[in-house]
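Yeah, one chain of the complex is gone here, protein chain that is, but the others are all in their spots.
By letter and in written order, the chains are A, B, C, D, E and F; residue numbering begins at 1 in each of them.
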Amino acid sequence: MGRKEFDLDVLKPHIPSNYEVAQALEEILGVLFVSIKTDEIDQKTTSVFITIIGTEELSLDSIKEKLENMNCALHSVDRVQIDKRTS
Amino acid sequence: MGRKEFDLDVLKPHIPSNYEVAQALEEILGVLFVSIKTDEIDQKTTSVFITIIGTEELSLDSIKEKLENMNCALHSVDRVQIDKRTS
Amino acid sequence: MGRKEFDLDVLKPHIPSNYEVAQALEEILGVLFVSIKTDEIDQKTTSVFITIIGTEELSLDSIKEKLENMNCALHSVDRVQIDKRTS
Amino acid sequence: MGRKEFDLDVLKPHIPSNYEVAQALEEILGVLFVSIKTDEIDQKTTSVFITIIGTEELSLDSIKEKLENMNCALHSVDRVQIDKRTS
Amino acid sequence: MGRKEFDLDVLKPHIPSNYEVAQALEEILGVLFVSIKTDEIDQKTTSVFITIIGTEELSLDSIKEKLENMNCALHSVDRVQIDKRTS
Amino acid sequence: MGRKEFDLDVLKPHIPSNYEVAQALEEILGVLFVSIKTDEIDQKTTSVFITIIGTEELSLDSIKEKLENMNCALHSVDRVQIDKRTS
Partner (left out) sequence: MGRKEFDLDVLKPHIPSNYEVAQALEEILGVLFVSIKTDEIDQKTTSVFITIIGTEELSLDSIKEKLENMNCALHSVDRVQIDKRTS
């Protein structure tokens, strides 16, 4: 069973918190792992690095949609990885 | 069974000591691992980096509450990680 | 069964996205793994580093053809690796 | 069975030697591992970094007491780690 | 069964490509692994670092001969390794 | 069965050689491993870093005695490690 990985550069408001964003992303179909690291905190926004690992069922569109629902802007997709090898 | 990890930047008074904070955090439901490293020592406060690993039962709210009870201020949550893969 | 690996330096238009390129490359005969990292984003183009791992059936020509079909220019092949050892 | 780890910054007289301090610390209830590295040697004192790993039975108080008995001053506790996972 | 490894500094014309050189080297008796990394690209030549791993049957002479047949100049042998331990 | 490790900073005459010192240290009761690295070579002396790993039977006194018998001066004990965990 394959794996997909995404490194995302995201601009978010202070609320929802990193933890709330992680919990929301965790619920997406196919998600196995979510990591959110704070990069810079400005007056109104926080830029964060998000890594998401999932099964083949995971789609980038579902991630984007979830982020937009939380008023988070997907600034760039820094890394995309698709691994078809079973592990 | 999943794992949650938090990297916390915390400002604490000199008392309770790092060890006492670690012992208090260890008692929270779901906690498996606590590490506290001293970052800077000022006249009245110590800033520390705290890493906590726990099961799915661990909640950030219970960590915050425990820290506040010890007069420790959670300055920021630098990293949140949720891993649903069994290991 | 052997493995082939390629590190490619590629110049692509903003569309298709990194994810769409990864999905297209994944479909090539013999491909096991695709990773695309953004290097630099300019006004009209994005330069990316692509790593592809595949079986002995994977050919560089099929990669080149697929990239050209997406208006991506293969700037250079930075690393070629052929491993005949079973693993 | 859990593990506790401490990184200690200690100021000691030249005598007892690092080896004698290590042997004394090794005798504390619950101690599994002791490492002592010399940081700086001054005219009358040596500052050393001490790492101690132990079982749940290990207490910081017993370490402090042992160090004081050898005229060593516990300058700071740089890291405290409590790991409840069996290994 | 032993292993031989060579790190080679090679100056090659732009054609044959890195991939064609790798495919030619792969055919040498005893070769198990070939990696070619581009170091510098000049107007008429490319300098590359080549790593070759092989069995005891692999000889440096057969590598040199193959390189010369492709108009590649073996500039230097930066590392030679012979490992007689079975692995 | 426990392990002891020592990192020693030693000043030695050019003769005996590093290899002769290693062979002498290897004969001490409890020694399992000896490594000697040259740090600086002066006109009459060589300063070396010596790492010795041994069983619980190994004593620092027996190491000191052996070094003195070879006209080597134990300048400092940079690290002492006692590991009681079986491995």
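Criterion: contacts are C-beta pairs under 8 Å (C-beta built on N, C-alpha and C of every residue); 3 or more make two chains touch, one makes a residue touch a chain.
Only a predicted model underlies this, so the values are computations on that prediction, with no experimental measurement involved.
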Touch residues of chain E, complete complex, unshown partner: 6, 60, 76-85
Positions on chain F contacted by the hidden chain, ascending: 17-19, 21-23, 26, 31-38, 41
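To be clear about the criterion, only the chains that are shown with their structure count from here on.
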Separation of chain E from chain F, taking each centre as the mean of its C-alpha atoms, in whole Å: 42
Centre-to-centre distance between chain F and chain A (centres being mean Cα positions), rounded to whole Å: 53
Distance from chain C to chain A - Cα centre to Cα centre, in angstrom: 23
Touching two or more other chains - residue numbers and ranges from chain E: none
Chain-chain contacts as defined at top: A-B, A-C, B-D, C-E, D-F
